[in-house]
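Starting off with a structure, shown below.
With one protein chain removed, the remaining protein chains of the complex are shown where they sit.
Chain IDs A, B and C follow the sequence of writing; residue 1 opens each chain.
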Amino acid sequence: MAKHHVTTTINGDPVEFLCTPAQTLLDVLRDVLYLTGSKEGCASGDCGACSVMLDGRLVCSCLVLGVEAQGRSIETIEGMAHGDRLHPLQQKFLEHAALQCGVCTPGFLVAAKALLDRNPDPTETEVRYWLAGNLCRCTGYDKIVRAVLDAAAEMRGN
Amino acid sequence: MDYRSPGTVKEAVDLLAAHNGAAHVLAGGTDLLVKLRAGVVAPELVVDLKAIPQLRGIAADANGFRIGAATSCAEIGEHAALAAAWPGVVEALQLIGSTQIQGRASLGGNLCNASPAADSVPALIAAGAVCEVAGPGGERQVPVEKIVTGPGKTSLARGEFVVGFRLPKPRARSGDAYLRLIPRTEMDIAVVGVGVAMTLDAAGVCTHARVGLGAVAPTPLLVEDAAKALIGTRVDAAALAALAAATSAACKPIDDKRGTVAYRIKVAGVLARRTAQTALERARGSTTKATGR
Amino acid sequence: MRSSRARARRRRDHLARVVLSGTLQQLAGGASELEVEARDVRQLLRALGQRFPELAPHLDSGYAIAIDGEIFQDAWFAPIGPDSEVHLVPAIRGG
Partner (left out) sequence: MNDPRTIGLTERKLKIVGTRPLRPDGVDKVTGRAKFGADLHVANMLIGKVLRSPHAHARIRSIDVSKAQALPGVKAVITSADLCDLPSEFIPAGEMMVNYRDMTRNVMAREKALYEGHAVAAVAATNEETAAQALKLIQVDYEVLPHVLDVAKAMEPDAPLLHEEMYTIGVEPKPAKPSNIAKRVEFALGDVAAGFAQADVVVEHEFTTVPVHQGYIEPHACLATVSEDGQAELWCTTQGQFIVRSFCAKLLGMELSKLRVTASEIGGGFGGKTVVYLEPLALALSRKSGHPVKMVMSRQEVFQASGPTSGAKIWVKIGASRAGRITAGEAVLKYQAGAFQGSPVQPGCMCAFAPYDLENVKVVGFDVVVNRPKVAAYRAPGGPIAEFAVESVIDEIAKRLGLDPIELRLKNAAKEGTKAAYGPKFGPIGLVQTLEAARSHANYRVPLKANQGRGVASGFWFNIGGDTCATLNLTEDGTVTLVAGTPDIGGSRASLAMMAAEELGIELEKVRPIIGDTSALGYNFLTGGSRVTFSSGMAVVEAARDMVRQLRERAAKIWEIPLDDVVWEDGCARALGSRSSEIKPLSLADIAKTAGKTGGPIVGNAAINAQGAGPSLATHVVDVEVDPETGKVTILRYLAVQDAGKAVHPSYVEGQMQGGAVQGIGWALNEEYIYDENGRLQNPGFLDYRIPVCSDVPMIDTVIVEVPNPRHPYGVRGVGETPIVPPMAAIANAVESAIGIRFTELPMSPPRVLAAIDAKLASQSKTAA
């Protein structure tokens, strides 16, 4: 299969890559650009571990073709911290022990950031339904939801 | 497999015609990419429709709304006027998959993937939505309930694709709602899905009703008998019981990994009643969100 | 209860009281309780193996040894007290 040349923006930086039309955006991020923060848990859009932002929309990167990134803006977990400062969500996930194995954590953080960017004061129920597309098997979700609510409060505070 | 992203409907139609059935259209991709990965489909060419203006965005005018077939459900859900006019339709399309799926999934894809359990379709049927279809023979209008002909099969001719959806302006004292039964609270494919739309007269008698039913037959269904059970009544307990019975009667379900025949038949009636109650409240003017998801 | 004289005799010969049940009891010809001369686990296993040959293949690592309630796994030299009560407990795997 002939490869396409794609120019796009990832975490604010211009990026070029070659990929076959069959490669998903997740395949490109991980196996072409070596951004392995986004994880493959199912490759069918059912686990959310590959969540990224595409033109400001939260999506599963396993259900987007790499060639569809042409001219679009992508944000991954690797872009969430700024310099040496973690994003409040990243800090609260650590403080609340909201992760154990951590393989679902990048997807949860990207999804939670997408939530707080549009709804700075969500209820517990709103957090739980927004994050229902991110599966976690270790934590039972309790500390994840608490970390998101705590981060929201802190971000509203300052 | 190759990939093209045409800028006009004509360009897309020509591309599809040139590949004589071996090309596949792409809108959100949340169904197509799963099939590609599983090897269920192996097209020579994927034609991405998202760069074509007619397939994007939502327009409101005097006689209703027009939704681009490739518009994401997340975007549609944010359209206040549409959500106010057709809360049931918006509810239904916002139940498709997860937040991440909502960021991509489109009404065109949800309909043309032709799953009997597609969430948006029963509500679109109840709302009386009509598709704008483009193809080698030009454009035509097709009521939503006429598109799906069986699991994975549609009435579209080779090289045709859905460009948009037209929703009428709701009559006064109208309300619609959608409910589905899934084992979990999110992420599942509907075991049963029911869309109800109704209009009341000044005295509170139901003058118009449409009932759409999903996941209980090879195709989504427009259930005339269920509508008849409501029309002419005050949608009281007796009418709701008749609605439930008519809805259950229309079911031709199968046993599968999601539910049994008996289960689907019974729950279809239960959901029809609950959905109709919410549609009724909306028609009477109280803006309640459908209970449960 | 055992008379003190019998217990004294047992202490001189350093006999441990071994309790068998279920499958092990069957492989040991139905004996549910027996006394074995052993100062540590390895001596115990060797003595049991000699007395009940069909028990031997299982004893190698299929069983942990509980000495007065404390469980030892693969611990040949764990000491067995003069009148300890010893149980053979099937080894547990982790999950």
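The rule we apply is simple: a residue touches a chain if its C-beta (ideal position, glycine included) is under 8 Å from a C-beta of that chain, and two chains touch if they have at least 3 such contacts.
Model, not experiment: these values are computed from the prediction.
A.B. asks: In the complete complex, the chain left out here touches which of the visible ones?
C.D. replies: Output: missing chain touches A, B, C.
A.B. asks: Return the single residue from A:V6, A:I77 or A:A152 that touches the missing chain.
C.D. replies: Here the residue in touch with the unshown chain is A:I77.
A.B. asks: Among A:L18, A:C138 or A:A153, choose the residue that contacts the chain missing from this document, as touch is defined above.
C.D. replies: Checking the options A:L18, A:C138 or A:A153, the one contacting the hidden chain is A:C138.
A.B. asks: Can you list where chain B touches the absent chain?
C.D. replies: Within chain B, the residues touching the omitted chain are 181, 183-189, 191, 256-260, 262-263, 266-267, 270-271, 293.
A.B. asks: Given the full complex, what residues of chain A touch the hidden partner chain?
C.D. replies: These residues touch the chain not displayed: 1, 20, 22, 30-31, 34-44, 46-47, 49, 76-78, 80-81, 86, 90, 93-97, 99-106, 109, 124-125, 127-129, 131-146.
A.B. asks: By the contact criterion defined above, which parts of chain C meet the unshown chain? Give residue numbers in ascending order.
C.D. replies: Here the touching residues of chain C are 19, 21-23, 25-27, 60-62, 66, 68-75, 77-78, 85, 87-95.
The rule we apply is simple: only the chains that are shown with their structure count from here on.
A.B. asks: Find the two chains joined by the most C-beta pairs in contact, please.
C.D. replies: A-B
A.B. asks: Distance-wise, how many Å sit between the C-alpha centres of chain B and chain C, to the nearest whole number?
C.D. replies: The answer is 71 Å.
A.B. asks: Please compute the C-alpha centroid of chain A, do the same for chain C, then give the distance between them in whole Å.
C.D. replies: Spacing between the chain centres: roughly 57 Å.
A.B. asks: Can you check how far apart chain A and chain B are, centre to centre, with Cα atoms defining each centre and the answer in Å?
C.D. replies: 29
A.B. asks: Enumerate the contact residues on chain A facing chain B in the complex.
C.D. replies: It is residues 1-2, 4, 20-22, 24, 43-46, 48, 51, 54, 57-60, 62-65, 67-68, 70, 111, 114-115, 129-134 of chain A that touch chain B.
A.B. asks: Report the residues of chain B in contact with chain A in the complex, numbered from low to high.
C.D. replies: 1-3, 5, 26, 28-30, 33-34, 36-37, 46, 48, 50, 72, 74, 97-101, 103-104, 185-187, 293
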